[in-house]
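Shown here: the complex without one of its protein chains, the others still in place.
Here is chain A:
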Amino acid sequence: MKRGRNIEPWLKKEWIAEQKIYRIDPDKKEKAMAEIRAEAKEQVLWYQPGLPEIMAGQLQYLSAGYWILQGALLAVMLAVMYWMNRNAEDAMACMAAGSAFAAFAGVTGIQELGRSMAYHMTELEQTFYLNIKQMLALRMILFAGMDLLFLTVLAILTRQGTDWGIGELCIYLLVPFAASHIVYFSVLTLVKNRRARYIQTGAAILSVVISMMPAMVQEAYRTASVPVWTGILVCMLAVLGIQIRTLLQKAAKGELLCWN
């Protein structure tokens, strides 16, 4: 439906402005504007940034160490998997390497999350628009996104050296990934200060070693074992869900922050 150029003159907006009945009394308008100005002066505005702005803000506060470590891990993974696909004869070796990287994938994110627990007040004020729970949840979402990217690349690379289908491979990689996260979350709030980082790194190494163990058992990666792997994965995801929920609840209550 077009307004068009040939509409009747009394349907044009300029016509309205000219009509006496619709002309505005300046005194009455000024009186109304005074009330509006008074209300505007009294109003307290709470700035609510949008999600993209919040995400950008959170990315800004991730340490350089996180990005360097993540980049280095990716580079090493690409190099190792590329070499294994070319030179390794045994698919189990590829699987073991893939599992190890999957187990190690989350360590940089969890360590960065650990830093969130040790923020000073100025940093907290800079994330003023979020409470601690929201900040932690947002960071976990960011890290999960990056881990997902990491795992996707890993799955593609591992598949090149094996005969498994992509679905099956994803399950084999997600189990060590989830298991290592359960371990990391368990140690995340065990100890604060500098010792925490050593304990978390130790947990990471332990997770990597354990993740490579199924590769020693040929039968572990048979198609018939997929339901077992799936069951284990589901249980692990449930445990992970409980851990994350507990972590967020503790953060909201302030227990974690008091440890500093």
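Basically, a contact is a pair of C-beta atoms (placed from the backbone, for glycine too) under 8 Å apart; a residue touches a chain by one contact, two chains touch by 3 or more; residues count from 1.
Assume contacts and distances are computed from a predicted model.
Colleague: Would you mind picking the UniProt name of the chain not drawn here, from "Bifunctional protein PyrR", "Oxaloacetate decarboxylase beta subunit", "RNA polymerase sigma factor" or "ABC-type polar-amino-acid transporter"?
Modeller: Listed in its UniProt record, the absent chain's protein name reads "RNA polymerase sigma factor".
Colleague: Who touches the missing chain here, A:35, A:89, A:163 or A:219?
Modeller: A:35
Colleague: Hey, which of A:45, A:64 or A:216 is the one touching the hidden chain?
Modeller: Final answer for the missing-chain contact: A:45.
Colleague: Pick out the residues on chain A that sit against the missing chain.
Modeller: Counting only chain A, the missing chain is touched by 1, 3, 7-8, 10-13, 16-17, 19, 21-22, 24-25, 28-29, 31-33, 35-37, 39-41, 43, 45-48.
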